[in-house]
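Worksheet: the structure to be examined is printed underneath.
With one protein chain withheld, the remaining protein chains of the complex are depicted in position.
A and B are the chain letters, set down in written order, and residue numbers restart from 1 in every chain.
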Amino acid sequence: MKENLTRSGIKLSPVYQPTKLDDDYGKRFGNPGEYPFTRGTRAYSGQGWIQRELSGEGDARRSNEQFKYLMSLGQTGLDVIGDSPTMSLMDPDHPLARYTVGTQGVSLCCHEDYRQLLEDIPLDQMSISSSAPSMFTVASLYLVAQERGVSPAKLRGSVIEWPFYSEHCSYAYKMPFDLHLRMSCDVIEFCSKHMPRFHGYLEDTYFFSEAGLNAVEEAALGFVEIRHIVRTLLARGLDIDSFAPRIAILTNCSMDFYEEIAKIRAMRRIYARMMKEEFGAKDPRSQAVNIAVHTSGLSLTTEQPANNIVRGAVQTVALGLAGVSALEISTFDEGYRTPSKEAHLVGLRTQQVIDLETNINAVQDPFGGSWFMESLTDQVEARILAMVKDIESRGDPADLVSSGFFKQFFHGTMGRYHHQVQDGEVVKVGMNVHQMPAAEDTLLRDISEEKIPPLFDRIEQLKAWRAARDQAQLLAALGRVHDVVKSGENMMEAVLDATRVGATMGEIAGVLRQAWGTPYDPYGYLKSPLGGEQ
Amino acid sequence: MTPRIDASIDALVAGTLAGDLRSASRLIRLIDDGAPAAWQAQKRLFSHIGKALVIGITGPPGAGKSTLTDCLIARARRDGKSVGVLAVDPSSPISGGAILGDRIRMNRFALDDAVFIRSLASRGHFGGITPATRGAIRVMDAMGKDVILVETVGVGQDEVDIARLAHTTIVVAVPGLGDDVQAMKAGILEVGDLFVVNKADRPDADETVGYLQNVFRRTPAGEWRRPVLKAQALHHKGIDEIWQAIAEHAVYRHSAAPALKARQRANCEIELRSFLRQGLQQALLRKLDAEPGILEAVADIVAGKSDIYAVTDEILGKLRFGEEREEEARAENVVLRPG
Partner (left out) sequence: MSAIRVLVGVLGMDQHEVGAVAIAKTLRDEGMEVIYTGCFNTPETIVRTAIEEDADVIGISSHSWEYLYYMPELIELLKHNALDIPVVLGGSVITEEDAASMRAKGVAAVFGSGSVMANVVASVKSLAARDTAH
């Protein structure tokens, strides 16, 4: 391991501890890589975080080019997001999808799309994180890996499970909660058996915290969801150590510098104690949770977009100090669009400057032992735990979802944040202080305001492609998906088979809904290929 | 803000009777705003109503009233029936404004020409519906809707008004709200014609069903024995059974059960009295508004030249309430000085 020196030649230790180690240190902190993982989940490696930028636009081919461009800039992991229809379990030829195909992410709806998306990407080396619906992402990744002769067991990366909150403040699946939860658990179970290096469960607290939540609320709601999913998996008879090693968390990072660092430290400790003491996890990998972070899009402004570059840098420093496993910066043009090429470049270079020029990775958890930071971590931790307890005391979290408790909660926080910004309580330079006439606010504007037009061609292509499939084979496979929903078995095998014969995500999702007794198309436009709807 | 009346009342009435959505919609607005013209319009519609089946849907918040309404729209549409929906949400007591969002759950019928969904704000009225609800039902009836679903505010236990307007009132309950169900006893239990325990996949559903069934155990022969049904509106389960119970209730409604007659008479009396009260109030308020001396009287009171009680008596006297006020005063004296 390389020795780290300051510019003046002072040698830096990878981690600093109290001069006298006592019980309290072991209980509350532990060195990095030691329970309760307050100071980090791994012993010092000097490697820093996985550097990536959120990508995906247009169709799979264009996004594949985007991947290659980002890799050429030194990106060390892939992170892909679907366009609105993809994220909402909707195929691009759905009538509601028309003006969004490929505009805010990549349009993905079938096996063939993933073949194109992953062309030339070294599947056994590159970690692939996807925000697209997990069941379909995992099915396609698995099939593409098999086709390319890569064992699915070698795949790394993650998919998001968000049965609790997606409906209310992100992308609506229009799935009954119980069905969505079952899909998530089926994916986690499948991955733990067939893709052991892949995180089948990324708890994404980022997207719902963008509804104006503070750090405590974000973490608490995340833990409520984790706890319910873990309990559901345990109730299936699974061993906690069979799936818990591949749970990870993706959090937000606002501009509240110290609190964000404290949040990440507190979350690692809460998670470790919860897994060990409450759920009986024995494998240290089940107790240590990797936290990846996407910096806050909500913290950015559409005014004076260059200021957003500074915001991304400050957040990256905070996250470097907190010790996160992977990081994406919300790019400076986020307020207007999905990242441009230029903004991607700036985002990655920001990470690289901070990683390579500042010595930030020389010392792990440099704030550890700071009177202030330890006090703040304790307080954040206590508040998170109190809020989890409060929510769980209100009844079965699943009932809270269906009764609209969380929806009301998010509407409250959205309104609160809006007022905080309007009243200047949350300061945003360029927006509510130090504003500038629109005519003078020109720096980086042209890039920010450039738009990606909808891919009308893809809609036509897909229609033609649909017609060319082997219809008998397709219907038989969709029929098996329908049956497996009723049977209660893990749905992944049936979904894999249907995906293999060309069933689209929208079709499979519709059949899942239909088998559950709800409309195939919740928006009322499409009819089920299986017929027989109410 | 009363909208402009760009069509005459004649045209609105004719349009409504012909099933025109825009005429009917504007007419409901005029009724809701208490526009004088609305009275005339309703009068003219009266002989054309009575064909629709009116179903009330009430119950505590979170019970799934809107979702059940959505399911009932679908069920009625399957029979080829046209549907009107009135969804009442509460007005803010402070600003008087309201957020009317029930129709989101019925969005899949947004473009169905046979379905007309209208949101109403409670506008300070308690009892689960609004004074305009009856008028709005009649407009929808007159325009030819076969089934009219009225979803109440769903905030209190006093939502009993709906039973006077609906042919069949459905009370939606959810398991696990043990205390709420107990508290229902007070008002809602008496107004429900059928009870739906929604979210019946929950473990404690049977307990709630059992409790309600026990309440209705001793229904006299020949009277309506209120069914207690289980449903999962979110999963579209139990809807056919509810539809069937509504049909059975219709058979009872056409029977000669004594309770039925009494209910009809009571409802009619309440409506007539309420119309008379409204008319009287409006007429007197118009008089009062035309009374010139009020501002000067205020000046006198503030200046200490006269007292507010004497001034009140004086003005009411001028409006010819004098005698009643004196009688009241005499009555109070009797109470105040017993013996």
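Here is the rule we go by: a contact is a pair of C-beta atoms (placed from the backbone, for glycine too) under 8 Å apart; a residue touches a chain by one contact, two chains touch by 3 or more.
Source: prediction; values computed, not measured.
Within the complete assembly, B:107 is the residue of B:107, B:214, B:244 or B:312 that touches the hidden chain. Considering A:302, A:370 or A:461, the position touching the chain not shown turns out to be A:302 (whole complex). When the missing chain is restored to the complex, the residue among A:335, A:368, A:397 or A:510 that touches it is A:335.
Of the candidate positions B:123, B:167, B:225 or B:253, contact with the hidden chain is made by B:123.
Across B:92, B:214 or B:282, the residue that sits in touch with the chain not pictured is B:92. Counting the whole complex, the residues of subunit A in touch with the unshown chain are 84-85, 88, 90, 95-100, 103-104, 169-172, 211-212, 301-303, 335-337, 411, 414-415, 417-418, 422, 431-432, 435, 438, 449, 451, 454, 523. The omitted chain makes contact with subunit B at the following residues, 1-4, 6, 21-22, 25-26, 28-29, 32-34, 91-92, 94-101, 103-104, 107, 110-111, 116-119, 121, 123-124.
Assume only the chains that are shown with their structure count from here on.
The part of subunit B that touches subunit A in the complex is made up of residues 62, 74, 78, 107-109, 111, 176, 199, 202, 234-237.
Interface residues of subunit A facing subunit B in the complex, by the touch rule stated above, are 176, 395, 399, 402-404, 516-519, 522-524, 534.
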